[in-house]
Structures are given as structure tokens and as C-alpha cells.
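Selected chains from the complex are presented in situ; the others are not included.
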């Protein structure tokens, strides 16, 4: 018993099995087969390994963004000169990855709580008091109806912040058209956790003196982290004067595609710009509702013991900065998985060739007998030596 | 030499090797084997290819979100009528993907820098001045202790914004319970970089006139981008009046699962709602500490040359809008990888059948001899023809 285990064990270690094969000398099948095999090999080496870098394990980046706008605008509205700086036109102020640069606005000064007529903008018409349900609120309205229909405006009286904002006419040209010349500075830090790599968009070639003077340009200054607002809008395929008037949203994509098998210095960001929902490229208004971008905010104050507010309807360029990072590095697992998968596909090549050989070639029966050995005759006849010869060497 | 290379080369191209196989006529093993193989085939075709779409390469979306609330509330607190509109109750104002709708608040008017007693809320008791370390700050306290213990309140005197906010009693019912009827408009734009596809949640069937009147409903209006706040809360499994009182956080998930092999028109968003940390579904308070959602903010002003502020403790519904996008498209690499992997699993089927054949079937030794050819006798004995017969056809 013991010696039997020993034999089995030594057999296992001192002999190995390898498949017996037929070398088929059929030019047509062989050439087809070799071409398929070389195609598979070329695909595995060329495409999977070299082009798609199948030998690399991939990690996606975790990114952080800090932004800073620079620039001032000067306006002269009804002889009132005014300068606008960063603290005036950026929302929110703390340098988020998503922010709005005000380019146009409608201001309603000195609103206070009270009763006044709804805005006669066509959506809130009334003919009699019956059209104005007391205490109700209309979806397009600005306040709670008191139940009266005002004769002067043909709209319901409402309890609201009065006077009601009149946003029927958007200033054209936009008040802060010079916003085009503002500059945006982006700091972006990314982390590839799996590879323990931290990287900033201020790469080696971007030093302080370069930052002081550069301006992003896709050809000449592709790594400069300072962007002109007008350039961002134009490169996203939108028109600045139109977007400045009604507002719009722009995506700035910082794209990192790093091969960490090379030096980290080659790991550089690429900036891309595209319009998000604004006035579209094709200008097809039926397909793209809700153009523009705006929001309201209020500054509150107390005057003569009455709480008042200045309401601003702000139109502007909303910038959403998005980081998309991907790094690859050689790793044994994806390499072996790709090889294993490739060997599997090699098997497919053999299966295809065998089908050709066994079903399409004229001498297919001969090849079938070369390839296959049958067992059933043996089970019936006990005179093995002879039957064996018969099976293995068919008389065709 | 040259001719030898030529021969090797022509041999390589004009002949191909295919494994020799035994056709085993054993019904039981054969049936088991075929069942396993067909299972593998069914798995590869049915599951990997059709259900999991293993022939597709997958990309995840980059999303941008813009939100806009609509609606007004009317309150009448101690005979003071007040209207609340968007500029009053949304934080922050510029339409972020994460924002808070105020539903309840505690206001402390006219705070100014000075000395006053700490709030007697049980956490800040003192018996003598010794309990109040001068210049220290307690974790639950509102300011720096001056070193005195106040008799009236049995709490330390502190240097702070005075009077100290008293947030022991949260208004019930919540002040802005009508927030339930506010509507939320969501604009969502997604980009699948790999496929160069940009898509908005305002899909083909959502035009301007539809937006003007629709309201989201999972069955009847699943694509309407306008949501009633009360509906969002209820659908997330929470109770509006409770969440309105103490605050809570809701996740709104915009889920895109697109098959880009079909028309882009079928790529539509699905909206889902779930409670984030608020008053939980099971109501098990031991397991879920820190219920509610609130934050403080201050409005500063100057009165009689003294800086003052109005402090608001805001309770509200915090909405976090999250985009989860995934698109698949046919690609040759995952297809071949899936096939290659499948062929590999086919190999496993053969291995299992061979084990059955060689170890479990009664005639296993016969099959062993059919399958395997030995080499060792050859190495010892030079009379090959005879030994060969012996080996190949054992007399058992």
C-alpha cells in the first residue's frame, strides 16, 4: 500500500503528459490555420499588450481643486460709475471646483414684506377676484394671493417681498461684458491611491515665474494653469456675448492619462472645455429647453427699523471643473490574465482549423481517422491487437 | 544549412498540428461531459454575453448638476406676517448639486460681543468659581470662561456673542411646514468620454411645454425633471413633518444605464431617493446617533457703532444629488477576452470528464491505456516494435 502511494507520487513527479498531435500536411488548411494563429498573436501582442496596455493594472484618481479668479470690470450705468472685483462677482467666494462668474444681473433694490400686484408677465392674469384664491400660491407666482384682482395690472394682489422683481427684460448687452478678460487660476492635486502617487497640475516645467506671465493656449502653453474666461467659453463652442447675457454652464475637464512605467514627469494634465446645457452648438431650441443659467440671492439690511433686502437675479458663466484621472502600471495579474485569455483564443483558432479539416476538406474521413481513435469496437471484441490495427489504420 | 531553414519554414507554414483524440464510447461519461459542456456554453452565451453584456466595453459618466427651487411659504409668528422665497430659504444660493432647504429655524437677534452666562442646558453646570477655569473653553460651551460662576443660572460666565443662543426647544410644528410644496428642478448633463457622448436629463420627450406643467411621478412622469420636495422625502422612506422639524439628509440618485449599441434615445435617467443619515426607517435610535441636520449662520450688521449679528440655527432638508452613469458599447477586446476565458472553462469541463473516465469508471484502466502512451519502456528496451505493441495494448 505504502509503496503504491510512493509509486503514484513518483510517477506524478517524474513523468508528465503532453498531448499527442497529428501533423497535418494539408497546405490549404495549414496556411489558413497559421494565418488565424498569427492574427491572434498579433492581436494579443499588438492590441492587448501594446495599444491597450493589457499588462498594466489601472487606478483612477482622487482629485482636489482650488480655483481663483482675477480681474475687474468697470461699469457706467445711468452715470453711476462702479468697479466690480472678485469679491463682487464670484459665487461662492472660497474657490470651489464649481462656481459662477456673474456677467449680467437684474437688481431689485429695497424690497420689503407687504402686499403688491403680481408681475403682469402674461402667466398670472386675472379678470376678477374669483381668479385669485386667497392663501394659495401659483407655480409661476411670487407670493401668496390675498384674494384681490388688481385693476391696473390685471394680476392678483399677493403678499410678498414688494416691489416684485421685474425680470422680463434681460439687460442687453450684458452689464459685465468685460468679464471676458477675467483670468481663472486652477490648482489641481490628484492622488492615485493604489500606486501611492500624488501629483499636481503645477508640474515640473510650471514654476512661479512662468505662472506670473503665462496664459493657457492648447498649442503654445498647454500646461499653463491660468485661463482667460473668454477663451474657455469660445473653446467650449459657445458664444461669449450670448452666454454672458442669459448665462450658461461650461465644463472644464482636467484629464490625466498617466503611464507610471515611464517617468512621473510624463504624467501631465490635459485641459478640455465643453458646454453643459447652455445655448447649444446646433442652436436647436426645440431639443434643448431651459437655456441659460441664473439664480437669485439677497442682501438683507434694516432701514428705519424695517427689514429690507436687495434682490439680485444673477446671470453668469457657471464653471464646473471635473477631474478625470487614470494611471496604469505594470502588474503581474493583468499580464497573466491577458496571456491566459490569449491562450484561450489560440484554442479557438485550433477549433476553427479542425472544423475546416474534418468537415470541408475532401479527404476529411482520412483526417478524421488520423485524429480520432475509437473505443467502441474494443468494448465489443476482445482480440485487441488486431482490432487496434483496424481502428488506427483504416483501409480507405 | 540554408535549405534546412527553408524546410523548417515551409514545414511551419504548410503543416499544422491538431491534437489526437480518443472518442470514448461510454454513455454515462459522455452524457455527463456533454451536459457540462452545454452548461458552460449556455453560461457563456446566456449569462456572460446576453445578460452581463460581456461583449461591451464600459465607461462611467462624468456628470454636472444644476438645481433650482421654486415656491414660497407664508408664516404668521406672533402676529408678524412674513413671506419666504427662494433667496430666503436655499443654502447656498447658486444651484449646487448639494444644498439645504430651510424648514425650521431658531433665531437669536442682536447678538453682540460681551460677557454673559452660559446656557443652563445641563451640560455646563457649575457650583463655584473653581468650576470655571478662566480662559478655558468647554467642548459643549459657547465661549471662553471668565472664571466666574453665575448664581442665577448655575452656569459659568463666558465671553461670547451675547445673549447666548437658546436651542433647547425646537419649534414644533416646524415654521416652514409648507416647504412640502416647493418644487425642485434638476438639470443634469453627463459625458461618456470614451464614447464621446454627451447627454442631458432633458431627453427628447421632455420639451419646454412639458416642463412648464409636469411633476415627477415614478409611474406616470418618470422623466419629468421637476420634483415636489414632499414627494422626495416621502419616497426616500422618511416622514416629512419629522424631517422638517429636526432636519435630515436625502440622497437623490440619477441613474443612467445606457446601452449605446441601441439608439441614444433609449439612454434615459432613472431617479431614486433614499434617506442618508436622518431619522431612520427602523427608528432604532440606539443604532443611529446624530439624527437631524442643522447648521448655523449669521447676518452681520452695525447698530449704533456696535457690530451685531443675527444668528440663525437652520434645520432643513439637505439634498445631495448624485449621478451614477454607466454606458456599454460593443468592443472587440472584451468580446475576445470573454471568448478566450470561455474556452478556458471548456478545458475545465474536459478535465472533469477525464477524471470521471480515468478514476471512477469500471473500465478505467482500459481507457487509461487508450488515452496515454508511455515512453519509459522505450528508453530501456531497444526492440521497439514489439514493446510498442505491449505498451499500447496491455493485456489486463
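Which chain is which? They are A and B, in the order written, and residues in each are numbered from 1.
By our rule, contacts are C-beta pairs under 8 Å (C-beta built on N, C-alpha and C of every residue); 3 or more make two chains touch, one makes a residue touch a chain.
Since the structure is predicted, the reported quantities are computational estimates derived from the model, not experimental observations.
Summary of assembly composition: all chains derive from one sequence, 2 are present in place, and the complete complex in the structure file consists of 3 copies.
Convention: only the chains that are shown with their structure count from here on.
By the touch criterion given at the top, residues 15, 17, 19-27, 29-31, 33-34, 43, 47-48, 52, 91-92, 98-100, 113, 135, 137, 139, 141-144, 159-161, 249, 251, 253, 255, 274, 276-277, 286-290, 293, 295-298, 300-302, 309, 311, 314, 318, 320, 322, 324, 338, 340-345, 347-348, 350-351, 353-354, 357, 370-376, 378-379, 384-385, 388 of chain A touch chain B in their complex.
Within the complex, the chain B residues that touch chain A are 12-26, 62, 64, 66, 68, 70-72, 74, 81-83, 85-88, 92-97, 181, 183, 185, 187, 189, 191, 193, 198, 200, 202, 204, 206-208, 211, 299, 301, 333, 336-337, 339-344, 346-347, 363, 366-367, 370, 372-373, 375-376, 389, 392-393, 395.
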